[in-house]
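A single protein chain has been omitted from the complex, and every remaining protein chain is retained in its original position.
Chain IDs A, B and C follow the sequence of writing; residue 1 opens each chain.
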Amino acid sequence: MKRQVPLALCFLFGVAMIYTQFSPHQYSEAVYNEVIKWGLIISPFALVLAVVTLIQTHTSRIRFRSEHWQYSFIVFIGMIVMVAVGLFFVPNWLLNLLPENVSTALADVQIGPQNPVFVWLYDNVQVPMDATMFSLLAFFIASAAFRAFRARAFEATLLLITAMFVMLGNIPVGDLVWNKVISWLPLPESWVLLEDGTSRMEDGASWLRQEILDVPNTAARRGIILGVSLGVISQSIRIILGIERSYLGGGD
Amino acid sequence: MEVFGLWVAAALTLCIYSFLYRDNPFYRFAEHLFVGISVGYGIVIAIHQGVIPLAWEPLSEAFGGLWIEIAGDVTPESRQALWGLFRIIPVCIGLLFFARLSPNYAWLIRYPIAILIGFGAGAAIPNVLQANIFKQTQGTVAPFVTIHTADPASWVGTVGAVLMVIGVIITISYFLISVEQRDSFKWLSIIGIGLGSWGFAFVIADSITNDGLTATEIVGSILMVLGLLGTGYYFVSSVEQRNTFKWLPIAGISLLIIGFIVIYGNTIWNGNLTPWEVFSAVLIVIGVFCTLTYFFFSVEHRGAIQWTSKIGIGFLMIGFGAAFGNTVMGRLALMIHRVGFLINDWLGSIVALFG
Amino acid sequence: MIYNKTNFCVLACLVLFLCGTYAFSQEPVAPSNVVAKDTPNDDGTSITVTWDTIPEESGIVSYTILRNTDAGEFKEIADKINPKEILDKKKPNLSKYKDTKIVKGKSHAYIVHAVYIDDAPMDSEEILTLIGFLRRLLRMFGYKSEMHIPSEQTAAVKATGQWFHTGKTPLFLAMLLFSSAIVWNIYHARSGREVFIRRIPGLEAVEEAIGRATEMGRSILYVLGLGGVDNVATIASMTILGQVARRTADYETSLRVPCNDPIVLNVVREMVKTSYLDVGRPDAYNEDDIFFLTTDQFAYAAGVDGMMIREKPAAVFLQGQFYAESLLMAETGNSIGAIQIAGTDSEHQLPFFIAACDYTLIGEELYAASAYLSKEPMLLGSLKGQDWGKLLIFAAIILGVSLEFFGINWITTLLRSVS
Partner (left out) sequence: MLERFMNMDRRIIFLLIALVVIIPTLIPVRLRITVSEPTQKLYDYIEALPSGSNIMLAFDYGPSSLAEPEPMAKAVMQHCFSKGINVIGMTLFPSTVTLADKLMKKIADENNAVYGEDYVFLGYRPGTLPVILGMGTNIANVFDKDYQDTPLSDIPLMANVKNYDQISLLLDLASSSTTETWIIYANTKYDLKIAAGVTAVIIAQMYPYLQTGQLVGMMPGYLGAAEYEKLLNAPGDGTVGLNTASFAHLLIIGLVILGNIAFFIQRRKEA
């Protein structure tokens, strides 16, 4: 019961998912859609685990007065307010009991994610913090570049030079500088100009950036993707066949 | 409310930016508030977009249908709704997550976990195989499809191609045999390489004779076959022998390339692709080959493999550099937007208030 | 004679009939070889009708399709079909129409109409004739005559669903082949034969990192990334964590693991506990050290960053699947001077780890590292199987490219048919 049944369930659902992708028949399509819905129904419940463990972690912090335990209250406040607002609704029997003008006003308040208070919290608390956390990356990427981009070894130099060229190609200044330099250089006209009179060498910075992205970058990514995908498939096979069981955790 | 919201958002933005200086109570406040709010948001969305439409609504309809059935007024709709009763099963399985709360029955949560994992693994296999392996391999070969302008192969070419495919497969299967056993299977590699080279020769002969044989083509094809045989011989010779023949693979590969250029240089130069496009396509093939060699784990990286994987690292570094440089713009954009919010929207509103 | 629109129309119709044969300078053709078939490899909801493409030069404008149900009356189901849009991609001399609005369980027969319009140029002599003049007049008013040439009626067919998509046979075979390679290798590795794995730079640093944390009396922070428990990187990371935990249990170094996914949290607790049990130190295991932070990406990064600054761990492991938050954590870890060992298969985040961490396991190296450290036959065997897969990819690329130079495109056709 503790090990065999989960392994069997895993096998069953895995094989069902594989088979239905090879079979266009309407019954297997129906099975496929139903399996997907099952997945969608089960996964939100996993949040139960999340919430329970979060509450446990923070109550124990408060109880043992660990460092900065006061902040745990803020976690609870944020969570409770958000849930209370988002799940707020007035049951019909209560609506019927209330005076008419109150009940119509209440019924007009949209429930769930459209609730104005919920939207306000989302717009003015969650989104700004999310966007600000994301934007911290601009600072970090600069300091990481300064520290890490030193021509210590051959590989580091390649990394550094490519990054510089791509950055120059991304801003208009890159092409401006390039075109200026080309116009200064004493190059023969037949090199610079095409037959129709346009410049062959214009906007070299953005051209170079594009070539780097298109050729060596594609090759390297492809190498990584191929290797990683083989790993993904082989692990999925191990999981379905019940060879890989680490997800069950230890114990019997 | 609008102005108040602006102030709240600005204050929280500044709280988080204060982390750049160092950890402080303002950042800690924002951090914990963020954790709480985001969990709360997750709960609300999961209930409203997952549980209610997928489980609650079909189930309540199904029970409604059941009620009608019991009352005896069967309609096609009520029959249809009864199917919703099946949703009880996933809901029950989902509820097993609550077993975590009891120390004795905590193992029950393995059921839903096993289902979710089997589901994910099953979905991954065909899709990853198709989208990542086949598509990426095809993408590497695809540019070469347009390179050829000559007529399709005759039977000579076809036989040659078959021999080449068989030869390559046999040679590869030789490499699958573990090192200790390789000596007794040496004949396999010789057959493989032999077949491959013969096939190669056939194919060249076919594609050349399509429009009559010229002297350069004969020279080129002899060079190519010699090069192939030389390189092949090096790889099947034993490790001790290899040291004396160190020059062989280099010479072999250069012969291959020279021969190739002698025959096809003209076609490629005047063909469907510009020389630059051919160069790019070849570079991608080399890059993929070398990078993938770097990810070869069951072979020691020595000799030729070491060099190949070194080039692979070079490609990886260029790729990483390009990704890094490209991301700078994206991240700066996020920051410029936040700074714009603080300066234009928030400070702007203060200025407007006083001015 | 009253000159109104009705009369004009009547006249126009008359003229049209009269000049029917004159109107079409090229001979209009009826669609030939019309065949209706159940669409292969579908769920039984469509029928495909094919016929020989009528060349553009014949002046064809569009097709109209008629259908009957269970030998009933023919009704129009589609009109004004542009002939260019329904050419078969592989064989342009075949036109193809897919009827997706069939009645389930009933049989259908089809008739295809080729539609022509009279707009052929007229020479000067023709204009002088009465009919030519009238046609000219009609055209000036925008009236164009349409002519439908029907095909023969097709045999009646019923649509059925297929249980196996034949177009996916190569994919299916490739899947079977690769699966058996993996299983065969795992079986071999389990039978006790040594499997060689090349040295992975960065893994030596694991010991060093743990040693340093012990000396300094500080903790080790292990971040598993954002992946769920079915993610390969996460599973590899958990395996590595199991090995790290054995060593921290030995040295009595505290190991802190903030989790992002509640299921991962649960599994990791079990795994670490087992590791501590295995080395005989169950007393040193503290369940609260492995805890849940939040599922939100940046809230999680904010939490981990805060922990790094406050607790100042001596070593930071960032192993698993990462998104944009990777750099937030790696840079903060760098700023507190911790030894950082990163590893991920998310290729977008690798540049940042390489820039900010001391050692980085690139892509598949992460999986190999878990096999290397744990020496588990299952992982070693499947790593070997993956290498076989790589050899096959090599073969496909080399053969595909070299055969393509000679104009033989089997490999490319095969690859394209699957992708």
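Points to keep in mind about this one:
Here, contacts are C-beta pairs under 8 Å (C-beta built on N, C-alpha and C of every residue); 3 or more make two chains touch, one makes a residue touch a chain.
Remember, it's a predicted structure, so these values are computed and weren't measured experimentally.
When the omitted chain is restored, the residue from A:T20, A:S43, A:N170 or A:Q235 that touches it is A:N170. Summary of contacts with the chain left out: across A:V83, A:A131 or A:L158, the touching residue is A:A131. Here one chain is not drawn; of B:V145, B:I313 or B:V339, the residue touching it is B:V339.
In the complete complex, the residue from A:L95, A:A142 or A:L208 that touches the missing chain is A:A142. If you put the missing chain back, the residues of chain B touching it would be 20-21, 49, 326-330, 332-337, 339-340, 343-344. Where chain A meets the missing chain, the touching residues are 113, 119, 122-123, 127, 130-131, 134, 138-139, 142-143, 145-147, 149-152, 160, 164, 167-168, 170-173, 175-176, 203, 206, 210, 213-214, 217.
Simple rule for what comes next: only the chains that are shown with their structure count from here on.
Distance between chain centres (mean CA atoms), chain B to chain C: 11 Å. The centroid of the Cα atoms in chain A and the matching centroid in chain C are 18 Å apart. Shared interface positions of chain A, defined as residues touching 2 or more other chains, are 18, 22, 46-50, 52, 54, 68, 129-130, 133-134, 136-137, 141, 145, 159, 221, 224-228, 230, 232-233, 235, 237, 239, 247-249, 251. Residue positions 168, 171, 175, 178, 229-230, 263, 266-267, 293-296, 298-299, 302, 310, 347, 350-352, 354-355, 362-364, 386, 389-390, 393 of chain C each touch two or more of the other chains. Considering their complex, residues 168, 171, 174-175, 178, 193, 195-198, 228-230, 263, 266-267, 293-296, 298-299, 302-303, 305-306, 309-310, 347-348, 350-352, 354-355, 362-365, 368, 371, 383-384, 386-412, 415-416, 418-419 of chain C touch chain B.
If you check the complex, the residues on chain B that touch chain C are 16, 19, 22-23, 27-28, 30-31, 34-35, 38-39, 41-42, 100, 109, 113, 116-117, 120-121, 125-126, 129-131, 133-135, 137-138, 140-142, 144-145, 147-148, 150-153, 157-158, 160-161, 164-165, 168-169, 172, 175-176, 178, 200, 203-204, 206-207, 264, 285, 288-289, 292, 295-301, 316, 320-321, 323-324, 327. Of all residues in chain B, those touching chain A in their complex are 1, 5-6, 8-10, 12-13, 16-17, 19-20, 28-51, 54-55, 86-87, 89-91, 93-95, 97-98, 100-101, 107, 109-129, 132-133, 136-137, 139-140, 280, 283-288, 290-292, 294-295, 312-329, 331-332, 334-335, 337-338, 341.
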